[in-house]
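Shown here: the complex without one of its protein chains, the others still in place.
Entry: chain A
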């Protein structure tokens, strides 16, 4: 960053003595543009010595996926994005037949159960009821008076969501893959933690009269940022970062305007 051509040094007008066009030793004042010495790189030093980097929504050690960072002035946009309360999308992988103390497959085994009776249909029914109860929670925590016409309009469009603090809410769940004993879900949620998602996998196992552990949690979307915008480890260099920021600027602005007005 520091090697890139820096800001053009400021110029100022100074009246400098210069020999007069006539002759002799008379000195005249002539206006000339001269660079300000205070802006000289050798005087100022490198323009960037520290960078302020802020992180978006938390991501566990055991989870992976999209992680949003803000640099410098972008940190203010981070707070605004947080206040938008946009949904995040995760792919959660699970395994039937085991129950561990921390709900993931690396914890201490608590119990093993049978799982041959589980079918995709039963799983989808459980997912439907999870969606139903969370739908109610969505409407309840959004703090809108249900008796108004605008509450009805927002509910029709599906735009009601809690704009303040609330417990984790799941807006949509879908089963992507089902191959006993493994299964994969796509979960859209708000205000959640990865441990909550693992606990949910465990509870789905209990509901199906068996047990389940979570093998993988991967965030594929955080508000407006998807996996396509994200930079993998190999692309953590200045060029790609600058390009990525440039591409996302427009998206972020439109989203902020739409939600916060």
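In the analysis below, contacts are C-beta pairs under 8 Å (C-beta built on N, C-alpha and C of every residue); 3 or more make two chains touch, one makes a residue touch a chain; residues count from 1.
Keep in mind that, in the parts below, contacts and distances are computed from a predicted model.
Entry comment: the absent subunit's protein name, as recorded by UniProt, is "RCC1-like G exchanging factor-like protein", drawn from "mannitol dehydrogenase", "Response regulatory domain-containing protein", "GPI-anchor transamidase component GPAA1" or "RCC1-like G exchanging factor-like protein". Taking the complete complex into account, A:157 is the one of A:50, A:157 or A:233 that touches the chain left out.
The chain omitted from view is touched by exactly one of A:28, A:80, A:111 or A:243, namely A:111. Set against the missing chain, the residues A:10, A:33 or A:147 yield one that touches it, A:147.
Hidden from this view is one chain, which touches chain A at 97-98, 109, 111-114, 117, 122, 125-126, 128-129, 131-133, 135-136, 139, 146-149, 151-153, 155-158, 172, 174, 188, 207-210.
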